[in-house]
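What you see is the complex with one protein chain gone and the rest in place.
Our next item is subunit A:
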């Protein structure tokens, strides 16, 4: 069985806010849900599947109740929590549920306010006593990956900086982006060192906000007015130190989720016209591009250099909204906005300055958790019909 072509993304919505002290987290979920449902041209009472992750206050059943979803109709829920890539996993799970006839109009929401207040702590795993004291944070966990990648493959800070430079070229056209100024490699290298070897400009922004998707059947999608975008391949995977054997922090679980998605889609990385790649840090992008097969392992530095990720300039336009590095990173989770910008590209709704011509195949890929500790990855391959 395959989900290829069995589910369409019919509605998308990205909250324009980047700072929301005047709103509640549940309210932001409701606002993005409303936005995506209206974008699809549907109504709330049509929704029969609901997907949310750890950012949804109280989880699925309080959210279903708060949103006032039609509980007589709602026949499928999924609150899979895999950090920032949860929503890419949800997209695949929604397609599975739709293909199996468990629901026909699925709503996926993400929202939260890390910029406004303290985020609730994540429940501890069995590793607690053996790791908590060492202060792993996003910055240093990804710093550890970058340090080893540089050691093994000669990757440089200049090469990593090109990823931020490319994102900034795109962000200048996004009126909602937090950081709209175009930056240079020198600007990145001259920004303060946060956790070696990552500089401040190697790091994404912290923002409030959110986003939502409507995923539906081919039949319903074809009855709606929006350009049709369908899911043709999906993969998910996890990776961790696993008892400490053969530790290798230079690759992510994308080495498994990527090939699963490409195989299902029946295409290769060469066919991709636009790539949304989770950019919590510059090193995140570089490792994932290698893991997905856009270049060989260890050659990511060369691949991203000299503007190769800039739309209209390089071979692989990426994160044309400015991504997490420049636009936003709602709830410290980048998966949702990765899907949304990929759909915009496929619909032809990206900003004209960054719209990829004849964009018929796109990838949205992300990781969740800490790349340098333990994490999940998910890959979605999308096609314009």
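Everything below uses one rule, namely that contacts are C-beta pairs under 8 Å (C-beta built on N, C-alpha and C of every residue); 3 or more make two chains touch, one makes a residue touch a chain; residues count from 1.
Definition applied: contacts and distances are computed from a predicted model.
Per UniProt, the protein behind the absent chain is "DNA-binding protein"; the candidates were "Iron complex transport system permease protein", "DNA-binding protein", "Alkaline shock response membrane anchor protein AmaP" or "4Fe-4S ferredoxin". Here the missing chain is touched by one residue of A:196, A:263 or A:349, and it is A:196. Residue A:249 is the one among A:53, A:110 or A:249 that touches the chain missing from this view. Across A:43, A:137, A:190 or A:223, the single residue that touches the chain missing here is A:137.
Although one chain is not drawn, its touching partners on subunit A can still be listed: residues 126-137, 139-141, 143-148, 151, 192-198, 241-245, 247, 249, 372-373.
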